[in-house]
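Take a look at the structure below.
A single protein chain has been removed from this complex, and every other one stays in its place.
Lettered A and B in written order, each chain numbered from 1.
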Amino acid sequence: MILMATEDVLSIRDWVRVATDFISENTIGMSRHWEYTDSVSYFLMEFIMCVMVFGGIMTTLLVLLWMERKLLGRFMDRRGARTSLRSLWVGENGVTAGEWWNQLPFGTGVPVGMLNKFLNEVAGNDHELEVVSRVKNRSYHGVWWLLPGFFQNLADGMKFLTKEHMVPEKADRYVFEIAPFLIIATTVMCFTFIPLSPNFYSNDSEMSILFLMAVFSVAPLGVFFAGWSSNNKYTLLGGIRSAAQLTAYEIPLLVTVLSVVVLSGSFNLIEVIEFQADSGVWNIFLLPLGGVLFLVVMVAEVERIPFDMPEAEAELVEGWWTEYGGMRWGLMFASEYLRTYAACLLFAHFFLGGWEAPLEDTIPYIHYVPHILWVFLKAWFMFIFFVWFRAALHRVRTDQILEFGWRWLLPLSLVNLAMATALRLWVYDGINGEWPLLIPILITSISLALFILLSVDEDPEALEAQTRPFSVQTVDVASPGQHRE
Amino acid sequence: MAYHKHATPNFRNLIVRPMWITLKAALRTIPIIGRSKFLQSHGTSKPYHGQETNLLSDAEREMYTAQAHPVIGQTYAPDRETTELFPHFERPVTVMYPYERLEEMEPWLFVPGNYNGRIGVIWETCTACKACVRICPNDCLHMETETRVNVLDMTEEGDEHHGFGVELEVGGIAARRLEGSEEAAANFQLSTAHEAPPEEYEFGEVINLTGDTISVRWNASGTVEDVEAGDVVGAEVDIVSGRIDLGRCMFCGLCMESCPFNSFFMTNEYDGMSGFTREDLWFEADRTRVLPVQHAEAVDIELAKRADQARKKAEKAAAKAAKSEA
Partner (left out) sequence: MAEMWISMGPQHPMTHGLWTLKVKVDGETVVDTEPDLGYIHRGVEKICEARDFTQITPYADRLCYASANTWSHAYIYAAEDLLEVEVPERAEYIRMVAVELQRVASHLMWLGAYCPDVGNLTGMVWCLREREMMMDLLQELGGSRMHYNFPRIGGVKRDLPIGFALRCRAKLKLFLERIQEYEAILDESTIFLVRTQGVGYAKAEEMINHGVSGPNVRAAGHNYDVRWAHPYSIYDELDWEPSVERPSIKGSDCYDRYRVRVEEMRQSALMILDGLDKMPGGADTHYQSGDPAILGKAPARAAEGQTGFHHFEDSRGESMFYLAGGGDGRGKHPYRVSIRSPMFITIPYASKCMIGYKIADIPAIMGSFDPCIGETDR
């Protein structure tokens, strides 16, 4: 059972249990199969919790997509028109589709019109002032301006529903149809195992991490099916690259997850989080190398830049999902983001303490923030790193990706496992003990020092000795025949 | 092999440098923090965005001040702008076309004569020499006929160039200026009006010239009216009208340069040239017309030239007549 070390205001599981008990008693309990009341109630509760967890994650997926769009815009030094005060107004002299405030009944919109006029005078432009005269007497966008762009992605999803689904004539039809199901089904199954708060989870099994990793790793198979069955050389290449890449990164992933499990002492994800709560230190301060490894490996597992060779648009157009149309493609595209979201949530649970508030004992009133919000905030914070990698880094070539995975990440993850084992066996004292404060501080500062040392490993003198950028090799004028030696 | 002073494949360049550069770019887009010295171009302390640059020369500044153009006083930066009210809020350079137009913001890009826009012809001064038709690489221009008033007929009484135009004759065409046409012509904005310029004259057939008044049957209404002699001028069916196929035009400007009569211009109009069929892109004379009031200088030059020619011809004829008499 669960160690309830933390209280939760939203005890959703309890409420659902109460509701299903009520339903069950009043239906099954009144019938002749009354001895199944409890099990039916439990089944209903688990079912509803599954759906709620999945629903919660799917709706907050829109946040993720919105974040990516806006952050990429900022990194690329472009901002939308909506971020400027000037773009609040549209139309010249009110020439829009009809000023909406004048269409409201009983003259209720007149003050809005007056406000608009005032704002045009103040923050619009008047060329007698030293401003650029761009806006003159415009009308306001209206309430649509308030929507921040979340619903764009919903609209995109709906668009996919309207597109045609085609199966290429020579494609292997059954495999072609199965592949998206494999991918999306296993991705969705992952979310069953991810708890969102001490009382809002759908699964609390002893082996949840093991099952989670197993299910997460079925997706490469689906990708390979998709690439192979499309009867297309490009998708074949993409599928093969993807299979190789994802397989290569499974092992560092599993070893890193294993190190967290070893440190926390249990395969149960909820107990990992409880361990971090009880022992007083988030795992990232104990295993910073593990955190970085997990992040990098997950970026490769979800096939984002810099590891997005399988769907590299420069060479393979869209890679292994080229031949898919309509919602099948939409689901696979969604599965990429769902897997990214799962990766962020797992990072938050493994390394950042899950639903624990930071510095719980020192900051007053912080325990009023619901736990589920902490989980999401941490996951979204990790997603910023995913987007940042995408904006800043180039695509790594497939053989370089594989080399990186096998030659660098695998040994590092073994080192990480060794460190985790050492910490657990020799430093941690007993169940429910606390880490001595020295240990995480020591580990974190050593890691930071190593990072800084590695980052400034240039030898300035050697670089100065290089010749100036544009060096003219010969000062003789080249003439025909001169190059023949 | 590597000549950039930091170009070595090491750990720093793997993560730290590219991520720091993109983070800097992202932070620069934030209103107030983005202006801190820490985030500006490396090597300089000037702001990366919104460097105040003076982009108007003295001559331009005088010209735009005289026109009270909004670009005066603008703090220009090649990619970011601010307002006086919110100096720390940079606006993206999105031009909210069609509500804002680039020629208002960066007028030097659309100086008349400098931009290869759609053609505009002052048909009143055209002589149908077909130099433009010959020079067009793509055969876009064709000549048509049109009833119009010639430039020599557009002068007022008392003008030095008056009196060299077409004589009214019975069976010929008379033209009278429409009410309010001058005002409409002055207010006509070629770049924003996606329609033909306003008609300036109404035409009619001359029926009777005897006496003080002239009887004219107007084409539009069919009624006969007696008008004063000074109210109407002569007009003719001119073959000097043209039509351009904008579907073929490549906006090279050769036609503008080939016109010897200061009549052919490339306007700054870049929109309004759309249609649903190819035939919609055949712009007749009324759509390619530049109103004389808008290129008054060119019209005056041509008018003076032709009036001079007509005067010299008349003097020569008079001298010849005097000689033959003598």
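What we mean here is this: contacts are C-beta pairs under 8 Å (C-beta built on N, C-alpha and C of every residue); 3 or more make two chains touch, one makes a residue touch a chain.
Quantities reported herein were computed from a predicted structural model and do not represent experimental measurements.
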Quiz item: If the hidden chain were put back, which of A:His33, A:Lys159 or A:Arg397 would touch it?
Solution: A:Arg397
Quiz item: Which listed residue (B:Ala186, B:Val224 or B:Met250) would be found touching the missing chain in the intact complex?
Solution: B:Met250
Practice problem: Just the residue numbers, please: which parts of chain B touch the chain that's not shown? | Solution: 1-4, 6-11, 13-14, 17-18, 21-22, 25, 41-44, 46, 48, 51, 53-57, 59-60, 78-79, 106, 108-109, 111, 113-116, 135-137, 250-254, 257, 266
Quiz item: Touching the missing chain, which residues of chain A?
Solution: 72, 75-78, 233-234, 237, 241, 305-306, 308-309, 312-315, 317, 390-400, 467, 469-474, 476-479, 483
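One rule holds for everything that comes next: only the chains that are shown with their structure count from here on.
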Quiz item: So what's the Cα centroid distance for chain A and chain B, whole Å?
Solution: 54
Exercise. Please name which positions on chain A make contact with chain B in the complex.
Key: 71, 74-81, 83-87, 90-92, 122-123, 125, 127, 129-135, 138, 388-389, 391-393, 454-458, 463-464, 466-471
Quiz prompt | Residues of chain B defined as touching chain A within the complex | solution = 2-6, 8, 10-12, 15-16, 18-19, 21-23, 25-26, 28-29, 68-75, 81, 83-86, 89, 91-92, 94, 96, 99-100, 104-105
